[in-house]
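Report on the structure given below.
All protein chains but one are shown in place.
Order as written gives the chain letters A and B; numbering starts at 1 within each chain.
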Amino acid sequence: MTSLATPVESHVQAHPDNRSFIQKYIFSTDHKIIGIQFLLMSLLFLTVGGMLAMIIRWQLGYPNKPLPGGTVLPETMAPGGVILPEFYTSAVTMHGTIMVFFAIMPLLVGVFGNFLIPLKIGAPDMAFPRINMASFWVAVPAGILMIAGFFVEGGHASAGWTSYAPLSADPEYTGVTAGQRIWCVSLIVLGLSSILGSMNYITTVINMRAPGMTWFRLPLSIWALFITSILVLLAIPILSGAVIMLLFDDVLGTHFFLPAQGGQPLLWQHLFWFFGHPEVYILILPAMGFVSDILSNGARKPIFGYHSMVYALIAIGFLGWIVWGHHMFQSGMNPTLGTSFMISTMLIAVPSAIKVFNWLGTLWGGKIRFHVPMMHALAFVSMFVIGGLSGVFMASTPVDIYIHDTYFIVAHLHYVLFGGSLFAIFGAVTFWYPKMFGRMMNPTLGKIHFVLTFVFYNLVFFPMHQLGLQGHMRRIYDPTIYDFLKPLGGLNRFITISAFLLFASQLLFAYNFIVSWFRGKKAPANPWEDTGLEWTTPSPPPHGNWPATPHVHQPPYEFNSPHVKESDFLPQTQSLDAIPGRSSAGAAH
Amino acid sequence: MNPLSWMLPPSASTFAGDIDRLYYLILIITGIAFVVVQVGLVWFLIKYRDRPGRTVHYTHGSVKAEVIWTAVPTVTVVIIGLLSGRVWNQIKGRESVPENALPISILAKQFEWHVTYPGPDGVTGGSDDFTIRNQLHVPVGRAVVMSMTAEDVIHAFNVPAFRLKQDVVPGMTIRAWFQATEPGTYELGCAELCGLGHYRMRAVVTVHAQDEYDQWMRTARQTTAQR
Partner (left out) sequence: MAHASHALDRDMMLPPAEAETGSGVYTEKLGMWIFLLSEVMFFTALIGSYLILRVSKPDGWAAPNQILNVPVTAVNTFILICSSVTMVKAYAAAADGNQAKLKLWLVATVLIGATFVGVQVFEYNQLIHHGLVPGGFVAGRELAEAAASGAAFKGGPALPTSGGLYGSTFYTMTGFHGFHVTMGVICMIFVTFKAFQGKYTATDHRGVEVIGLYWHFVDLVWIILFTIVYLI
């Protein structure tokens, strides 16, 4: 397929690059390098989070049996390889904490916010490159601290990733002292990193779009990252405040959440979920944005309903602030409040449904290429639908009475966070890998990884709906204590075996990622024949991205445009007047 | 009971039926949506796959389609919401506790349930009350209202067979009610992570026929009086 714009293949730079290795790759202010730094850090934490999941699954599948190879674990965690309730409860807590804060959030926002925003809007870098660097290097100690918590006396935090007070506010209740405090401090530090980052992304998108890149010519990935950044900016400080108050209750003797002198346990929940619900939209919105970009590319068709998609993102971002009470229906808060939260929660299903239908509309009438990113994007749509539909059950307050704190919830959250966000991340990493590293990931390995992950993923999480419907509670170390849960041992074992196979399948992705970096096929500037600005510069782009500021003439996603017969895609930088061999006066809109 | 079933396990309380019916309604609606979307997705992938000679139907969207797929989900969720709101008020509404419900006090603590029964005066809070650990005895066909609080951390009173779940919070006294419909024994578990022993914070709920209950109550009061 011929392309129109002549990509800049040569390394044209205005000045010679005299930066040292440390300036270029360690304390770099280049958004692309910082994005890759976040990528490496997050993938490491994703692995740790996955290993913690294996601990959880082992105990649930084979209660009180020694974990194979478990004797490497210390006596305080698993004597003779048998997982202790202490370790199990902190594994459950840390799996959630690490996956949410150190894997998914940085993968979506830290990696792609950094890497894509300047490239896709036509800017040479972020608004504040040094603050950008600070944002990464503040996240690193937060991560180190969080890992350190596993090695302190008393073990790591064990009050759930939601850390409800008073359980989390007084070491007397969990037996955990330093671990919970480390959890608090680490999140406060990470919060600072997130706030600096989001401030940077928002400022960059507002003030540094290249000429011609109007708001309604931004790709949906950028719209999603922009709205997500606003959510991060406004929600994370609430978490910071709450965690500070929790830490003070623990170490300073304050009484915010301890009832003895008038504190309110429910205050913690309101604060946490007022942050927590926007947080889960932070964990899905960028994924939706990437999926839009990839689906349109794979279908070779414009995204269906671009404006509706933008408004839906805005609606989700806005409504996400007024649904937090749906995590607290059974908390003892006023039932009337419960009803009002149910209404807003039911309504937030609508913009998500709109997006799903528009993705289907994008596929309709297309000419679909099943490259690896496309497979992951399609899986996102399919799995997100399941996750979204399961949400309707819990939005109904009476049904929630039954399914709250059961595995039905665990199924729902994993369908949106893994089936949704993680598949989108796999797709986005594969899609933008050539731009990041100058090489392609191996497509055969990619396809095998996709199929295995998709199959095992569903075998792990779909039956959790059933577990929940039978009443299986969350966060319990040994379900066999309850007679009504004894018959579910076989299902738990099946899920565990599938989970181990799922984890093992990720080795393919890890291998592909690492080996392709050194031995992957060299990537051209635009391997996916895409319309975005990032594909008009070499893979990887030079420092500064372009020798001169690009000018934008087209909306995004102009695939198979009737204005253009020479190629099946029209880059955003391509003026219709300047198509080689043509003298038509096609107007860009 | 087939663990892979979408059917709910048997229940034994008056409002369980309302909850279960709502669940099945949502199951049907979401089931239809699920089938339509997934089948549509697969069909499009097959029909519109890249083949030589395929032309793309270039379009930016359709306002009519947007209106339809905005209106239909909105109407659907509003209906589900209205039906749910009604049932919610009947179960958890502050005014929903039936008259003449039998009062019981529950104290949740790490890691057991203390159940306080009224003495002969018929109300809790008196010196003639007695407390038993991890056993909740109630008569069939009679509403029971529990005043619940916790001593230390947040727990959750959870009897799946009654479709009843209520967080129990230290510093608050929360009321929850139910009316059992079938004699038998059922399990009560904690449904809010409350520490290391959370997984074994189990109690037994025994629903008695009325005369059996009266017998049990007499014996229990005697035993307490003797202590």
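Operating definition for what follows: contacts are C-beta pairs under 8 Å (C-beta built on N, C-alpha and C of every residue); 3 or more make two chains touch, one makes a residue touch a chain.
All values reported here derive from a predicted model rather than from experimental measurement.
Asker: For the chain that's been dropped from view, list the shown partners it touches.
Answerer: If we consider the entire complex, the absent chain touches A.
Asker: Among the options A:Gly241, A:Gly438 or A:Gly489, which residue touches the chain absent from this view?
Answerer: That would be A:Gly241, which touches the missing chain.
Asker: In the whole complex, not just what's shown, which of A:Leu44, A:Val152, A:Val185 or A:Leu233 touches the removed chain?
Answerer: The one listed residue touching the chain not shown is A:Leu233.
Asker: For the chain that's not shown, point to the residue among A:Pro211, A:Pro443 or A:Pro487 touching it.
Answerer: The single option touching the absent chain is A:Pro211.
Asker: Given the contact definition stated above, which residue among A:Phe256, A:Phe341 or A:Phe437 touches the chain not shown here?
Answerer: Checking the options A:Phe256, A:Phe341 or A:Phe437, the one contacting the hidden chain is A:Phe256.
Asker: Given that one chain is not shown, which residue among A:Met199, A:Ile322 or A:Leu445 touches it?
Answerer: A:Met199
Asker: Suppose we count only contacts with the excluded chain; which residues of chain A make the list?
Answerer: Considering the whole complex, chain A reaches the absent chain at 14-15, 17, 29, 122-125, 127-131, 195, 198-200, 202-203, 206-214, 233-238, 240-242, 244-245, 248-249, 252-256, 260-264, 267, 270-271, 543-544, 548-549, 552.
What we mean here is this: only the chains that are shown with their structure count from here on.
Asker: Could you give the separation in Å between the centres of chain A and chain B, each centre being the mean of its C-alpha atoms?
Answerer: So the centroids are 32 Å from each other.
Asker: Could you please specify the touching residues of chain A with respect to chain B in the complex?
Answerer: Its residues touching chain B are 85-86, 89, 158-160, 164, 166-167, 173-175, 259-260, 263-266, 299-302, 304-308, 330-332, 334-336, 338-339, 342-343, 346-347, 349-350, 353-354, 356-358, 360-361, 363-370, 378, 381-382, 385-386, 389-390, 392-393, 395-399, 401-402, 404-406, 463, 465-467, 469-471, 473-479, 481-484, 487-488, 490-491, 559-562, 568.
Asker: Report the residues of chain B in contact with chain A in the complex, numbered from low to high.
Answerer: 1, 3-9, 18-19, 22-23, 26-27, 29-30, 33-34, 37-38, 40-41, 44-45, 48-51, 54-62, 65-66, 69-70, 73-74, 77-78, 80-81, 84-85, 87-89, 91-94, 110, 152-154, 156, 158, 160-161, 163-172, 174, 187, 189-200, 202
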